[in-house]
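Notes for the one structure printed next.
For this view, one protein chain was removed and the others were kept in their places.
Order as written gives the chain letters A, B and C; numbering starts at 1 within each chain.
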Amino acid sequence: MNWEEILIKIFNVELTHYIVLSLILFCIGIMGLIISRNVIRVLMSIEILLSAVNVNFVAFANYTDLSDLKGQVFAIFIMAVAAAEAALGLAILLALYRNKPSVDTEEYKELKG
Amino acid sequence: MEFLSLTLLIFLPLVGALIIVGPWFPRNEVKIRRFAKGFGGIVFIYSLFFLAFFNPQEPGFQFNETVALPGGKPWLEPLGVNFSLGVDGISILLMVLTTFLVLLALIASKYSITKRHKFYYSMIFVLQTAILGVFAAKDLFLFIIFWELELIPMYFLISVWGTGRKEYSAMKFILYTFAGSVFMLAAILAIVYYNYLQTGILTFDLNTYTYMKAFAYPTVFGILTFLGFFIAFAVKLPVVPFHTWLPDAHVDAPTPVSMLLAGILLKVGGYGLIRMNLQILPEILKILAPLVIILGVINILYAAIIAIAQKDLKKLVAYSSISHMGIVLLGLGAMNVAGVSGAVFQMMAHGIISAGLFMVVGVIYLRTHTREIPELGGLGQNSPKIMYFSMIIALGSLGLPLLMGFAAETLAFYGAFTSQAFSGFNLFNIYVPVSIQVFTAIAIIGVIFTAVYILWMFQRVFWGNMFYKWKKFHDASPHEMVVLISLIAVIVFFGLYPEGMTSIFVPTLDSLMKLI
Amino acid sequence: MELLNDIKIALLPESIMVLFIILTAVLSFASGKDRQDAIFYVSLTGVTLALLSMSVMDFSGEKEVLYKSFTSNYFTLVYRVIILAGTIFTLFLTKDYVKGFGKNKGEFYFLLMTASLGAMLLCGANDLIMVFVALETLSISSFALCGYTKSDRLSNEAALKYLVFGAAASAAMLYGFSFIYGITARTNLQEISGFLSTYEVNSILIIAFLLVLAGFGFKIAAVPFQSWAPDVYEGAPIPVAAYLSVVSKTAGFAVLIRFMTVLFPGVAIFSIILATFAVITMTAGNLTALGQRNIRRLMAYSSIAHAGYILLGLAILTNDGITAMTFYLITYLFMNFGVWAAIEILALATGKDNIDDFSGLGKKYGYFSLGLTLCLLSLAGIPVTAGFFSKFYLFKAVAVAGYEFMPVLVITLVNTVIALFYYMRIIRVIYLKPEPEIRHERVFRIALPVKFVMAICVAGVLLLGIFASPVIEKSGVINTTSQGIAVNQPPVSSQPPLLTSSPCLLTSPPLLASPNDGCGY
Partner (left out) sequence: MEQFLEFFIENAGIIAALPLWTFLIIIFGQNLGVYDDKRITAGITCTSTFIGLIWSFFIFLWTLGAQEPFSKNITWLSAGNIELSAGWLVDNLGAMMLLVVTGVSLLIQVYSHGYMAKDPGYHRFFSYLNFFNFSMLGLVLSSNLFQIYIFWELVGLSSYLLIGFWFRRPSAAHAATKAFIINRIGDFGLLVGIIAFLFFSLNWWIASGNIYLSFTELQPAAEYVLTSAGPVVYFLIALAIFFGPIAKSAQFPLHTWLPDAMEGPTPISALIHAATMVAAGVFLIARAYPIFEISPDIMTTIAWIGAITAFITATIAITQYDLKKTLAYSTCSQLGFMVMAMGAGAYAAGLFHLMTHAFFKAMLFLCSGAVIHGLGDQQNMKYMGGLRKHMPVVAYTYLTGCFAISGILFSGFWSKEEIFSGLYGNNMILLGVGLIVALLTSFYMFRSYFLTFEGEYRGHAHPHDAPKVMTVPLILLAIPSTFIGFLLSGVLFLPSFDKYILAGQKAITHAEHHTGFLLPVISLLIALAGLLAAAYLYWDRFKQVRESVKITADNIIRITKPLYALTTNLWYIDKLYYAFIDNVFLPVCNFTANFDKFIIDGLVNLTGLKIRFEGWTLRQFQTGQVQTYLAILFSGLAGLALIFVLLQLLI
């Protein structure tokens, strides 16, 4: 086994690796959403979720649909929408902060029952 | 003949309701009541015309009528429903009973209704439309619509003008009936689907479903559908396990409303049993006849025993109607013309008699503001008229000969005893050789219990020495006299001449029973 | 040029909407504080123009435009009409409600129209990307609408929750899309369905379907994706809540129908999935609604329950089912806006939205309470009102779909009984509870357009009841398309399968049966 094969073996990345990667990222995003107390961290974990999806799309585009790479087009759309969502999220958070100076998700529990 | 249109008869009260509720109608109480009584009278007379022109010998439905959309297409074409009405021997009588009792209830509501008159009278008329609709509907879909339409007016009638836990009992009444009608809906959809499978046409018309035997449906399917129908009508009839709404609804409803409730609403259950269980699924009724008979017997005895222990006058009368309705079940389970005609006659008789009983209770409540029997005593002393009227009605409910109740009970008992429905039945695979004759004999014991609670109530309320506080228990007022006398006239007339009533519905039942 | 041709044949209403969106945006920035009210009329004309433009278009066949990412057929026509009608009603509701929004009133209409644009695009979306983009336009603009009254703390909190939940759900949906794309390497729905027809259903496809269902479930507020609904309905401004409960739910159902009819026609496992969703949703919706004190939260749970009923129509996978759904949505539009209009009238008059604040209305405001009662009864499914007919048509569709759905039908029927209880509680409060002393009499008169909306809705509830059959025919959306679903004949089994496996399924005889015939036991 010379070092070229080792390198190839190391750098020979299959489709399944990407899927596993996006799965891991997805789980991290979900955990981030549920665990974090800070609203900003919640917004960030939404971005992680979307990035996981991007990884998945790009990987599929690269491995299965080489002809017209629709996955990557999809990824770009997702990024644009994610940006819009993040902007809106922060704007709402700003308005919230103005009414009640705290960022803790525990504070925003008035609507329940 | 052509001026007799069923749709007009059914929706006439609705028109009356709209007239009353409109802003153009004066809010003065007396004007509203007079108009309502007049209108009720017109509807009653109009229904009498139907009875006059009804020809008992002609089989099947008469005065048939289907209302189509302006475009000539049936009312709900995708659903296979058309707005078709028709009347046969049983429903024509029940419709006349409805209009008669509504008229009397309107007359009797002079004293017991003191607030929101417009709302009250319009609700009574909407209720009348709903009930007339149920009896005239020749289409299963229409049957359900009118069946559930009567919930709302009844709810308001009990909860706005009632006394005591009125809202609780009104809500209980609604939920009970609605839950029952849900089972009926499932059963109707099942047979509609089955017909759709067999013939490919989707229709709700009653005639196609009369006598489903032609489709040779599996018995299990038939039993489930039968039970679906039975539960809905058992709630309404009421049959014992589902009866607990009746005493509450009766006790808390004002007098005219409980007259209507007992007089007509219970009959919708009985009518449904005949129309759906007997006409559509006769073989299943033959298989489950023991169940129907046993429930009837339980109904009669159980309710009679409870009535004996009642302290509240209205609860006693309520339980007495449950007991009388057991006879309807008994007659139905007998599966022969005599039994079923006894059931129909009992429905008519109980309608009139229980309305009378509630009128009497209302008269007493109006003057003493209490319904506790121990507190009432010796009321007959300075009000002989009320005493004698209520005695005749009480004896009618007792089943005294030459009064309406007797002919009904005789037919039901003779029919049930001489029926070949079953000579033994399966209870979890054990063959129990108790025949229908034995059950009828047990049911006749109910006659004794009825006598006990009616006479004991009569003795404790009217006879014995007078309590000082009922000194000013004045005698019947003209309004009450009119209602009581007209009820008694009907009771005595059909008691002396039962052929008048039987000649109308017996031919229909004859043709019905030939199918089975 | 091709774009112009596309617009003419398929995208006319959408393009009119875009035009007016730009117009309102410019007007709201340009005009001063005082002339913001004029913008209402501009947006109103825009929406009505879009609605009318559809009459001019031809909807006979399938018209695929924008490189086959958007189709316009009869199905999209019906759903776009519902969405636009809902938007018009919302506009009327906002006219008086907007006074509390502070200075930038115009923007509200701008956001509302973008949301409706997103919804309309969603109905006809034929490509995964188009579905995603349309869905996100609808969601994001409704997040903004929800948080519009910056001063009110509750509306901000609701917007935040809505955004976080919505983003998570759409992320899950995207994850599902990615797997679908992974399997089929195509994004166009027609192509995917072509590929999938030969593809044997395996667990990945099911997981992908469930993930996609998460996104749509969020939109139609089906359990377990419905937790956002009560808080958002209570927090958001009333017109927005009404809008969400009707228009965004209709759009959600539209895309769900397209998915089920185009992408996975007739897959047995998916109908079981949808049936379970339907049953869980309606039961949870009805049960939680029982103990509600706040009318808006109650309306949220009732909308969840109704989502369950409508989902049932989809679960049976027949044309009848989809017609029933469409008709149900039409009646739902009228019923819901009627009640929301009443809520708004009371909120404007007394500022409170608890059920007990409705007490004693029956005596003085006869017509108002009669209208509200009719709408509530229609929601409960009491005859004479359209609600009963739509429910009955749905039950008939479920019954005719075969015997395996009979237990589901019984559960639905029991649910309607539970539902009756909490609707009657409101009616009870209106008519039976005594009149509270402090109520501002005069305010009841100001809200004219809201009364107009309520009047139309009550009329709709009654007329749809009586003249149901022409409307049902109009809402028979699917049998005109060539989709693979068996058109309206009875399913293959002629005997009721469930009950005739052995002639007497119940081995022991029915409890009290006479022995002489039947199954010979």
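The definition used in the following text is that contacts are C-beta pairs under 8 Å (C-beta built on N, C-alpha and C of every residue); 3 or more make two chains touch, one makes a residue touch a chain.
None of these values were measured; they are calculated from a predicted model.
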| item | value |
| --- | --- |
| Neighbouring shown chains of the undisplayed chain, as defined at the top | A, B, C |
| Candidate in contact with the missing chain, chosen from C:Val65, C:Ala169 or C:Leu361 | C:Ala169 |
| Sole contact to the chain not displayed, among B:Ile373, B:Val452 or B:Val482 | B:Val452 |
| Where the unshown chain meets subunit A, residue by residue | 30, 33-35, 42, 105-106, 108-113 |
| Residues from subunit C at the interface with the omitted partner, ascending | 160-161, 164-165, 168-169, 172, 201-203, 206-207, 210-211, 214, 218, 223-225, 227-228, 230-231, 268-269, 272-273, 276, 284, 287-291, 418 |
| Where the unshown chain meets subunit B, residue by residue | 172, 175, 241, 243-244, 302, 305-306, 308-310, 336-339, 341-342, 378, 380-381, 395, 400-402, 406-407, 410-411, 413-415, 417-418, 437, 440-441, 444-445, 447-448, 451-452, 455-456, 458-459, 462-466, 498-499, 502, 506, 509-510, 513 |
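The rule is simple: only the chains that are shown with their structure count from here on.
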| item | value |
| --- | --- |
| Taking each chain's C-alpha mean as its centre, the one farthest from subunit C | B |
| Chain centre separation in whole Å, for subunit C relative to subunit B (CA means) | 42 |
| Distance from the mean Cα position of subunit B to that of subunit A, given in whole angstrom | 68 |
| Rounded Å distance, subunit A centre to subunit C centre (Cα mean) | 30 |
| Residue list for subunit B, restricted to those that touch at least two other chains | none |
| Per-residue overlap in subunit A, given as positions that touch at least 2 other chains | none |
| Complex interface listing, subunit B residues touching subunit C | 69, 71, 73-79, 116, 141, 144-146, 148-149, 151-152, 155-156, 159-160, 167, 171, 174-175, 178-179, 182-183, 185-186, 189-190, 192-194, 196-198, 200, 202, 218-221, 223-224, 283, 286-291, 294, 421-422, 424-429, 431 |
| Complex interface listing, subunit A residues touching subunit C | 19, 22, 26, 29-30, 33, 39, 42-43, 46, 49-50, 52-53, 56-57, 60-61, 64-65, 70-71, 73-74, 77-78, 81, 84-85, 88-89, 92-93, 95-96, 98-100, 108, 110-113 |
| Of subunit C, residues touching subunit A in the complex | 128-129, 132-133, 136, 140, 143-144, 147, 150-151, 153-154, 156-161, 163-164, 167-168, 171, 174-175, 177-179, 181-182, 185-187, 230-231, 234-235, 293-294, 297 |
